[in-house]
Structures are given as structure tokens and as C-alpha cells.
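With one protein chain removed, the remaining protein chains of the complex are shown where they sit.
Chain nomenclature is as follows: A, B, C and D, assigned in order of appearance, with residue numbering initiated at 1 for each chain independently.
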Amino acid sequence: MDVLQITLFTLAIALAGTLLILPPGIALAWLLARPAWPGKAAVETLVALPLVIPPVATGLILLKLVGRRGPLGSFFENMLGIEIVFTWKAVLIATAVMSFPLFVRTARVAFEEVDPRFNQVARTLGAGPWDAFFTVTLPLAARGLLAGAVLAFARALGEFGATIMIAGVIPGETITLALGIYHHVQLGRDAEASVLLAISIALAFGALWLSERLVRKNA
Amino acid sequence: MDVLQITLFTLAIALAGTLLILPPGIALAWLLARPAWPGKAAVETLVALPLVIPPVATGLILLKLVGRRGPLGSFFENMLGIEIVFTWKAVLIATAVMSFPLFVRTARVAFEEVDPRFNQVARTLGAGPWDAFFTVTLPLAARGLLAGAVLAFARALGEFGATIMIAGVIPGETITLALGIYHHVQLGRDAEASVLLAISIALAFGALWLSERLVRKNA
Amino acid sequence: MSAAASIHARIRVAHPGFTLDVDLALPGRGVTALFGHSGSGKTTCLRAFAGLEPAASGFLSVNGETWLDSGRRHRVPVHRRALGYVFQEASLFPHLSVYQNLEYGRRRRPPAPAAPSADIADLTGLLGIGHLLDRRPQTLSGGERQRVAIARALLASPRLLLMDEPLAALDHARKAEILPYLERLRDALDIPVIYVSHSPDEVIRLADHLVLLSGGRVAASGPLASTLARLDLPPGFFDDASVVIDGTVVAHDPDYHFSTVAFPGGELRITRPSPDVPGRALRIRIKAGDVSLALQPPDGTTIANSLPARIVEQIPAADPGHVLLSLDLGAGTRLSARITRHSRDRLGLAPGRQVWAQVKAVAVLV
Amino acid sequence: MSAAASIHARIRVAHPGFTLDVDLALPGRGVTALFGHSGSGKTTCLRAFAGLEPAASGFLSVNGETWLDSGRRHRVPVHRRALGYVFQEASLFPHLSVYQNLEYGRRRRPPAPAAPSADIADLTGLLGIGHLLDRRPQTLSGGERQRVAIARALLASPRLLLMDEPLAALDHARKAEILPYLERLRDALDIPVIYVSHSPDEVIRLADHLVLLSGGRVAASGPLASTLARLDLPPGFFDDASVVIDGTVVAHDPDYHFSTVAFPGGELRITRPSPDVPGRALRIRIKAGDVSLALQPPDGTTIANSLPARIVEQIPAADPGHVLLSLDLGAGTRLSARITRHSRDRLGLAPGRQVWAQVKAVAVLV
Partner (left out) sequence: ADLTVFAAASLSDALNELAPGYAKATGDKLRFNLASSGALTRQIREGAPADVIISADELRVDQLENGGLLLPGTRKTILANTLVLVVAADRPAPVAAMSDLASPAVRRVAFGDPATVPVGTYSKEYLGKLGLWDGLQAKTVFLDNVRAVLAAVEAGNADAGIVYKTDALISQKVKIAVEVPLAEGPSITYPVAVVKAGKSPEAAKRFAAWLAGSEAQAVFAKYGFLPPGP
């Protein structure tokens, strides 16, 4: 296994997965930060699901959804000609799904802590609801959103159980650092595992460091 | 496997694990919410570690630490006569370690959002630093701490990879809902897996619902 | 006045333990002062005007635009109401610099180029915040924050200005600088201003119309002069009863900074910091406590004004040792005098009696 | 006064773009008013006293306790300084009810049973917040919040009270209720109060000592009466020059609510809402704008007081049409009069001239 290739692939997947969940994650977190609405608890549970069940089970459920015969998978394959399982796209989906609850829950706390008065002030200054959201509520929640994104990114780096279910190992195509570490660990090759482990840690450290910098610049 | 026993065991472990990480988690989250101090980034990375590496690798590291031959494990076994690996204690350790970063990161955001002026006000009213922390900062961060605790609890319900390494799948002793689901899935017993899955979801739903109630009462 | 009224508000807001229930017809331009004790519902009223009280029901129209009509389920969202709102408490965006705060509303509702509030440099200069533009709100003093909030509201091209105690955090000198600016603004802008203040001086100086709130209800509403002249208002609303007289400058002595103001029923000599042009309309306020009465026209004193007057009414004042006398200066112009009961009896003053009302030139407020 | 001084503060706080650098000796009891323009450093100064400015260096001792001595690396932590601090901006704990807010400090520093602030029911009744005890701060009006904050500070048994514009959000009537209470407190408590206010009335009424801040530095510091009587102070600090005279009640007419107050150099007749006992010490304030001058002793007017006086000094006032005259009433007692330059020249008034100073009884502030 080419360490550099694995590292870049993992980085790309984790970044893409994090970016992918930001828009729906932010929207959902904001909704969940609002006072009770019907079905809120159900939506919350659904979002938290990948956390509470073992990754293998999540992988199985995903497989049933995006597999060739699954409702989503058959749509993509027959309508758009896109194959998902056992490609990098599956890796992306698995990491995104597993990271999603982490982002949403952290972002929700951030939204809850924003004083609603600032939104009101923005409205009196002529900002519509969307405008006020993007120029006031969102920046004021930025710290928390960033923390959530870093958490999601870190989780994406480490995601393994669901990935292997729906993406498998296609050498050169779907091996991530986590898969590599697992591989080496299974074979008792602790030295090789340590190399990949060190890279994971360095990446996580980099992400955390970067987020600290961004927060400090924002404050 | 006895479903009721598994459910109660999982609940007990997830609860105990969550309670276990609260005191150190709160302390650490508060420290991380403070402005830069030397070694902060390193501590953060270390805490985030169980997130960024595959759970199996975390499990292996734990096994080396608390295994019979590990530095901690041998101490416990030889000095205190306490066996850890492949007992419920190992399950507890694995879930606590895996939940810890989730709690800390969410709680940190919550602390960062508390306006420091309230702490200053408390100080002028005669509250010492600890007093002010417990009576002002902590309650004002309560929403976020609760959200973090629920996240940790949910993760504890679902923790699998690290648990299987240091606790194994020992019926009646170390089997949690997550391990049970994995086991059933492995053996193709999807019906049995679904039962455990439903229980997991119900527990998660209950925890989320309860946390909503608590937050609403606090607001 | 109520014929020309072009703000109509029939609003109800119910909070647990407090209900605002007002029915107001206010002029469509000029300043309406909202006056009332702490907790009487002033802020709630402004918030309802702005659309920030979800519980508000009733009817609200501002210069022809209907902003709220619960009956027809019509409710204009906050940002479509062209408002400027200076909140009672600091409300600057903490994530933006002072300059970015000022630009926030301005960019969304750019002013017409000729609008008096168009020039950001002028406005910040006047408010003394020009040197703070790059700062974050957290590092400003209380008064600095409030001045930035005023500038921000003015820069958002409002067609209704809501100001909740905008000057409360400011010292006398700063107020004295800003008030004339607000006056100019009031005269230049063709928009209504609703102004909450606890300062009678501010209210009397700026307002054309006065609304007194008490316990969520309207205790009085009407043009400033006639509402103020009512001696029957609940005591304690103002520090002193006073009258407002609208007159015209008839002479000016630039050397002594001394003007003569004529009004129906007489003339007053007052000082003016800046030159006056004869013919100019001027509103003057005379507090009851600044008026003394004499039986003969006084001579050889520094009191510049003594006006013949007839006592028409007397009522007790808030202070048990005082009495309020309403005086007729002729042609319907009234003056109030607050004197001790002791002096009243000493001089035998009673309704019907002819006296000389003495007013120091320095005591006349413009 | 500086011999009895028992607050010593030599404090420096540097912020980017602003430096507070003060050296103050303040009395160890009674009220010190901190006066100055917006941004002059008043809040920064209070925060440094409280120990909330980490950047503060220098020396601070309060009635024998040294709270800060940078030279000796000594710094008493905030909560060990027995303070009451009423912040300029709302600062109630949002997670506690009003009652729990009040109890917060009280439980940590329980009052001595005989302390005037000990009774929570009295205090909340007086401040008009008794009915709010179960409410959350978010649902209070601006003035209600500020009153709760005042009560909270008073209930924490402070040995130094710091008040940053505590009454700015309150209306006249509410102020008039609270001020006498603060006066009683000042007299009953043996503790120093540092009081920031933009209201000259409040300052003059409450303060014994006056500190004027300007650009982070002390422009003047001294006992109230003598500092106020200085005609050379930078203009604009106060709305009007005024003098403070400490006198004694020598007679009281309960029917007319009328008291005679003697002071070195004369007597003044004033009204008093509540009965006076002869012998009682009383501080009265007379604004320069309320004093008029006559060449003869006036007769047949409602002006109750006319005192023989000699003009000793004249200086220009802030208004270009006015002039300030300092009068000697005899025995060293001074009075200031603000009259028009026009009247001065009309009557030929100049230093050395003997005149009658006229003061309405209702214009004397107690």
C-alpha cells in the first residue's frame, strides 16, 4: 500500500464528506435549535442513529439503501448510470453518514447559544430572515459550527466499520488510513500500523490547530 | 442471549460510562475553552484521538494498556487483584474512552458561549472562582453539557470496535446491544438483530427525549 | 391633530401578568414622546410597532401602509417595515466592527443621496464615534455603544424611527451636542419618530406629540403643548409642570445674544447661543418652578421678563408646601407658576387676581 | 478632607488607544461622585477598583485594607473584596429567578442583622420589585432589571459600593423614590460609595466628594461644595453651575411645610415635604440659573428669599449670552448667579457692587 496515496485519499474523502454534510447539517441543526415542533424528537433520533448502532449495522442499512437493488442505489444506477457501492462514492457516503450526527449535535448547541435579540436587530435593519441568518446568526454560531466540522472531519478520518461494509477494499481505490490501520493490526504488523496511525494523528492535529486559528481570527 | 439482560447491561454501562466521564470531561472542556495555554493543542489532539483512529486500533492500544501484561492492567491485577480485560470493567473503559472526545468537544463549545461577564458579576457578589464556576458558569453552560452527555450516552450505546478488542463477546458478561447486533448480523440472524436494533433506537430516543425535557425545564 | 394623524395603532400584547392595550392616533411626522414609569409598557409598545412581539394583535398603519391587521390576518414582516430602532439595551453585532455595524442597515436600505442622514462621515463626526470605526463593540464604553446604535438606526433610511431612551447613557455635554442634531433631523426628515425617554427636557425639546402610558394603557395622548398644560395629569410624570409656547422671533441683538420672541398675548426676552433671524418660529418652554409672581411690575432686577397675567386656576402640587397656579397671559396663552402656599397666602393670591409673572431670561428653555 | 481620606488609589490601566491613569485620595465614607464625559474612563476606573481589570497596576487601599500593590505583587481576588457593584449594563443571572438573584450575594456575605440593608422585603418594596421575585430576568423591563441589580448589590453587605449609572434607566418618579433611600443608606452605612452618574441632580444630592475624569485622567477631585464652587472647571461638565450650602434648620412651619435654614452669612426659607426638627443639619443646593439679582430689596413678590450680597467675581458662562457672577453672602458663604449679559449691563453690575440675591423657595434643592 502506498502511504502517500492512502493519506491523500483519506484527506480528500474526509474533507469532501465534511463539506458535504455542512449545508444539510447546518439547516438541520438550526431547526433542532428552534422550540419544539412536531416530529422533532423523531428526527433527532433518526439523525443520532449512526451513533447508537454498531457501524456494521449502519453499513448493512446503507447497503440496503444504496445497493444496486436498494431504492436509492437502483435509482442512481438505472437513471443516472452511477454506481455507488464498492467505489469511492460509497466511502464518501459512509463517512458522511457517520459524521453527520456529530456535526448536527454540536452545531445545534452553537445555534441555541446565539442570543435571538441579534437576529431581531438585523430584521429591524432591513435584513430578511435568510439574510439575517447568514449575516448574523450563522457568524455568531461560527465557533460552534467550526468545532462541529472538526469533529466530523476527525470522525471521517477514523471511520471504518460502515465503510468496509459498503465500500470494501479495492486496493488503490478505497483504502483509507483507518482501513489500512485495521489491516496492519489484524496482521499483527504493528510497526506499519503505527506509521499510518501517526499520519492520522498528524492530520487530526492539523485540523484542530487550523480550527483554533480560525476561531481566534474570528473573535 | 437474554435480550432483557443485554438491554439492562448496555443501559447500565452507557449510563455509568457517561457519568464517569462527566467530571474529567467538564474540567477538560472548561480548560480548553480558556484562551491559549501551552500544550493546549497537544491535549486536544490526544483527547480527539479515539475519534480519528479506527475503534479497533483504539481497542488494541487499550489492550496494551489494561491487558494483563500492560502497565495498568498488571498493576490492577497484581496490586489490587482486579481483572479488567474481558469483564464488564473493560466494556466500561472502552465506552468511556470512545465517548470522551464527543462530550469534551460539545461541552467546550458550551463553555465558550457563556458570557464571561456573569462570572465577573458573581465574583463581585462574593463568590470564589469555584463557587462562581458551579453556580454561574456551569448552569449557564448546562444546555451544551447536557447535549454533550446525550451524545456520549448515544455513542456508548453504539460502541463496538474498541469493546470487542478488550472485552470480547462473552455472553452474559460483556455482551452489549451493539455487540449483540454485530453477532447476530455475522450469523445472518437478521430478525434477532432487528430486535436489538429496535431496543437501541428506543433507548436513544428516550435519552434524547429526556434531555429535551431537562433543557426545557432549565430554560 | 387627529385629523392629520397618520399613524393608527390599536394594539394589544398580553404577557403573563402584564397587558399592553393601546389605541393611538399619532401624527405622521415629527416626534411623539412616549412617557411613562418603568414597566408601563413603553418598550413593549415599540417592539409591537416593529413587529417584534409575536403576541401582538390589532391594527397598525403607518403613513398609509398597513403593517398589522389581525382581523385580515395581515402582518408585514419586520424587515419589510422600514424602521430605525435604537434599542434600550446595547445591541451592536459583536462579530462586526463598528464600521460594519453602521454599514449593515445602510447597505440593505441605501439612503436617497439627498437624505440628511446619508453622509456617514458627518454623522459619525457629530456623534463623536469617528475614531472608533475599526473597533469591536466589546471594547466600547456604554455611551460609545449607544451612539453607534443611534448612527446605525439613522443610516438604515427609516420611514419610522423608534428610539428607546437613546440618550440615557450619555452625559450632559454629549446630549447637548446630539439633541440639536436630532432636532435638525426631526425637521429635515419627513418621518415620524417615536421617542421613549425619562428626561422631560429631552421630551419637551424634541416632541410635538406626547403619549403618557400607565400600566399598559394610554393615560393621555395629544399635542405636546396642550397635553403639558393640563394640570390634571397624574403627578410624578414630570419633574415639574411646564408650558410650551410657540412664538416668533421679532428682534435679535447679536452682541448680547438676546432675542425677543412674540406670541399671542405677549413677548419674552431670551438668550440665544446662535444668531436668530426675525420671523423664525421658536418653541419655548417655561417650567412652573421658574415663574415667580409680583403684585407690581418689578424694577431694578436682573429678571428680564415680567408679563401681566390673570390667575385662572389653582391646584395642589406634588410637594405639599407648593401650589400650582395657571395664568392667562391673554389671547389664550397659558403659563403655569409653582409657588409656596406660604407666599400665596402672604400675597393673598387667588383665581381672578391680576399679577405680574416674572421669568428670568436664562430660565427659558428653547 | 485629604487627611481623613481612606481610599487611596494610584491606578493605571492601559488599553490599546486609551489609558486610565489616576491618583486619588477619597474619603472612607460617604458618596464620591465620578463624573466625566462618555469614554472618559469611569467604568474602567470602577472595574479596576473591583479587581476586574487584569491589566490594572499600581496601588489601591480601601479603609485600611490593601487590595492592590503591584510593587509587592499583592492583589486581593475579586470575591475577597467586599464590594457591591451595580454594573452599567444589565447583569442579572439569566438562569436564576429575581429572588435567587437577590439571594446570591446575600447568602455569600450575610448582612449583620442590624444592617439597614438587611431586610429584603423592605428593600424590594421600596424599589418596587416585590411583585417580580418569581420572574426570570429576561421578562423584566429595562428599569425593573436595573432596580433588581441595585437591590442585589446592596444585599451583599458591601464595604465599598460601586454604582455605574444605577438610575439611568429610571423615570423621574422612580428616581425620586429611590434617591432618598440611597441618601438614608449613605448616612446609615459607614461605607464609601463611588457613584457614576451623568445627572448633576443626583450627584449633587448624594455626593460629598466629586471626582471629574477627563480622558482617563483626574481633572479635579475634592469635596463637593468647594469643587462645585470653582468657576474654572471645564464647561460642559454640569448643566449649570451651582453651589451647595450646609446649614441648620432653625424654624419649621408644619402647616405651610415651610422651614428656615440658617447658615454662616444668612438664612433661607424653603419648603419641606416632611416635617423638620429645628437643629437638623441640611444641605441645600442652589443653581446659578435660579438666582436673580435686584438693586433694591424686592417687595410684593412670591420670591421668598432675598439676601444681601456682594459681587466678587464674574466669568463667562457656557452660553455666550450669559455671565456667571460669584456672590459673597458674608462669613465666606458663596452663591453663584447666572444672568444675561444684557441684564448685567442694564443694571451696571460689576465686582464690588452690593446687590440683593433673590431665590425662590421652590427653586432650592434639598
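A few comments on the model shown:
One rule holds for everything that comes next: a residue touches a chain if its C-beta (ideal position, glycine included) is under 8 Å from a C-beta of that chain, and two chains touch if they have at least 3 such contacts.
The structure displayed is predicted, hence computed values, not measured ones.
Counted over the whole complex, the shown chains touched by the missing one are A, B. Which of B:G73, B:P101, B:G126 or B:G158 touches the hidden chain is settled by the complete complex: it is B:G73. In the complete assembly, the contact with the undisplayed chain comes from B:I164, out of B:I164, B:L177 or B:I201.
Only one of A:K40, A:K89, A:R117 or A:H183 touches the chain withheld from this view, namely A:H183. Set against the missing chain, the residues B:L11, B:L32 or B:L60 yield one that touches it, B:L60. By the touch rule set out above, chain A reaches the unshown chain at residues 56, 59-60, 63-64, 67-70, 73, 85-86, 164-165, 168-171, 182-183, 185-188.
Think of the hidden chain as still there; on chain B it touches residues 60, 63-64, 67-70, 73, 83, 85-86, 164-165, 168-173, 183, 185-189.
In this section, only the chains that are shown with their structure count from here on.
The greatest centre-to-centre distance from chain A, using averaged C-alpha positions, is reached by D.
The distance from the centre of chain A to the centre of chain C, each centre being the mean of the chain's C-alpha atoms, comes to 57 Å. As a whole-number value, the distance joining the C-alpha centres of chain C and chain D reads 26 Å.
Residue positions of chain D touching 2 or more other chains: none.
Counting only residues that touch two or more partner chains, chain B has none. If you sketch which chains touch which, the chains form one closed loop in which each chain touches exactly two neighbours. Chain pairs that touch one another: A-B, A-C, B-D, C-D.
The residues of chain C lying in touch with chain D in their complex are 15, 17, 35-39, 42-44, 88-90, 128, 135, 139, 141-144, 147, 164-165, 168-176, 198, 200, 236-239, 253, 256-258, 269, 271-273, 289-290, 292-296, 298-304, 319-322, 337-345, 347, 349, 358, 360-363.
Residue ranges of chain B in contact with chain D, taken from their complex: 117-118, 120-129, 131-132, 135-136, 139-140, 142, 218.
Chain contact summary for the complex, chain D toward chain B: residues 50-52, 77-79, 81-85, 87, 91, 93-95, 104-105, 108-109, 152-153, 156.
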